[in-house]
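A single protein chain has been omitted; all remaining protein chains appear in their positions.
Order of writing sets the chain letters: A and B. Residues in each chain are counted from 1.
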Amino acid sequence: MIDLLILGAGPAGMAAAIEASRLGLSVQLLDENAAPGGQVHRNARADARGPGDIQAHAGAKLMAELAASGADCVYGATLWAIEPGPTAFYSVNGAARRVEAKRIILAPGATERALPIPGWTLPGVMGVGAAQTLLKSAGLVPQGEVWIAGQGPLLWLYAAQALAKGGRIAGILDMSDPGAWRRAVWRLPCALRKPRYLMLGLSWMRAVTKAVPVHCGRAIRALGTDRLEAIEIDGVRHAADTLLLHDGVVPNTQITRAIQGLRHEWNEAQRAFRPVLDEYGHTSVAGVMVAGDSGGIGGAWAAALSGRIAAIGAACDLGLFGVEQRDALAGPLMLQRGDELAPRGFLDTLYAPLPVPAAADTILCRCEEVTRGTIDNAAQLGCLGVNQLKAFTRAGMGACQGRTCHPLIHAAMAEARHAPAADMEAMRTRFPTKPLTIGELAALAE
Amino acid sequence: MFKRTEPTDCSITWQGQAIPARAGEPLAAALIAAGITQFRTTVVSGAPRAPFCMMGSCFDCLVEVNGEANRQACMTLVTPGMAANPMQPEVVGA
Partner (left out) sequence: MLGSAIGWGCATRGARVAVLDGGDTALRAARGNFGLVWSQGKGDGLPAYAAWTRASLDAWPALAETISGLIGRDCGLRQQGGLNFCLSDAEFEARRAIVSRLHNQGADTLRMVDRKELQALMPGCRLGEAVVGASYEPRDGHADPLSLLQGFHAGLRAAGAAHLPGPEVVRIEAGRPYVIHRADGARVMAEKIVIACGLGTPRVAAMLGADIPVRPVRGQNIVTERLPPILPLPASAIRQTVHGTVQIGVTQEDDGDPTPFTTTAHMAGMAARAIRVLPELAQARAFRAWGALRPMTPDGFPAYAELDGHPGAFVACCHSAVTLAAMHAGPLAEGIIAGRLPDAVKDLHPSRFARGQNVQAH
């Protein structure tokens, strides 16, 4: 049995593996991708130049340390179940495997919060994060009639990166609330404990606004029959072949929500569920820990620190040292993490998630093509929450198992019932959380 | 649309037609770079779909790869000669 199994080779998972190996634990690290980095450090290079380079350098450093750490890294590994023990089940190249570990650190990161607008299921509409992945993984840059709409730091970072690489952006629709500055301003002093975030953000915005026309507003539709042909902003039509949407990111809780007894809580500022964690990342389930953005959005630097802190916590749990030494090791890291999290309140206020569109014909569940109107109707029929909503409408029952629609249908149900989102249960997930073949499953039969 | 900033080094097929690609890049990226806009149709309404999240989360980019159905094109890495086809299931309605 290994000491520590880590899921996810993003900043949190990599840092946890490096720290735990350094402390002497036997470590296995799983990631679904072919290489470490996660979304944020995908293909990060030490010699990167231009927007996002500081982050890339940090990622490249983590990757180098990981390679030298001695941790057993398994790439192309899709985790699909965690059971008491803890025991994890994952598949590599179409073969299912089972691994028992004394401790598990889950670091599956974040996903983009979907920004549903009328017509957003048309080919040609995708996430800003998706376009950034195209840039990082294949060197693709936008050309032609590419529009970006939404809000948040990643939107400006991507636009700046795309332009620096020779891409062309036709226009940007900034959907952020112009009044949010007034609400956020009192959090500014706290945010300036770590001025890097604001300085970088402002530099990206400056670079982009010099080269790309920026509109402000919220009324946007995607138009087309078999693919995106145009967008309409406040009734004005613009030719468009690509529309990139962004409204920040949410914790990926697809796995933690499927674990029996693992408690979650509603985070009102980020309008998303997150697992209930102590300062080391322990969940309510013995042996299962969470680090990084999947425990609440904090960004890459905070994620790496929480990975190291979780590794120290796990090492103490396994008897390598006592709580005094644990706290001595983790204390300085927690202070640093506090600094990295300091700008969060400001950013969360400035970029409070956009409301779910009221238009009845807007699709919220992409897989089963369930509209806002159908969900409102289910609420009228007595549906109380997103779990029952499956039986009423099939929303959340498609191939993505609610990954994309969960925040949207949760918000829509809360509105339709005039109930606080915090009072409604999160959508339950069940293992296997990712598809695997019946043959793979059967091979595990005794 | 998107354009490449780096050279291609192999070719794959989409519906039997050769398209250029880079070994090791996501299949979805190769198809997007080649101007493919429709990866599959939905079972509910027959509507066309293409990649949305590019990180294995949304399942909108499902394609057939070397005869295997329902593969996530964003999580499948290009190998030279890979044969991909759209998923066009029969529409069954909601």
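Convention: a residue touches a chain if its C-beta (ideal position, glycine included) is under 8 Å from a C-beta of that chain, and two chains touch if they have at least 3 such contacts.
Only a predicted model underlies this, so the values are computations on that prediction, with no experimental measurement involved.
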*For the chain left off this view, which of A:Pro118, A:Gly201, A:Gly313 or A:Gly385 is in contact with it?*
A:Gly385
_One chain isn't shown here. Among A:Ile2, A:Leu223, A:Met397 or A:Ala416, which residue touches it?_
A:Met397
_Even though one chain is hidden, which residues of chain B still touch it in the full complex?_
43, 68-70, 89-90, 92-94
*Provide the residue numbers of chain A that touch the chain removed from this figure.*
81, 83, 89, 98, 258, 260, 381-388, 391-392, 394, 397, 399, 401, 424-425, 428, 430-432, 435-439, 441-446
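As a working rule, only the chains that are shown with their structure count from here on.
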_Residues of chain A that touch chain B when the two form their complex_ = 32-34, 39, 111-112, 121-127, 129-131, 133-134, 137-146, 165-167, 226-227, 241-242, 252, 366-370, 394, 398-400, 403-404, 434-435
*chain A-facing residues of chain B, complex*: 1-6, 22, 24-26, 29-30, 32-33, 37-39, 42, 44-45, 47-60, 62, 70, 74-75, 77, 94
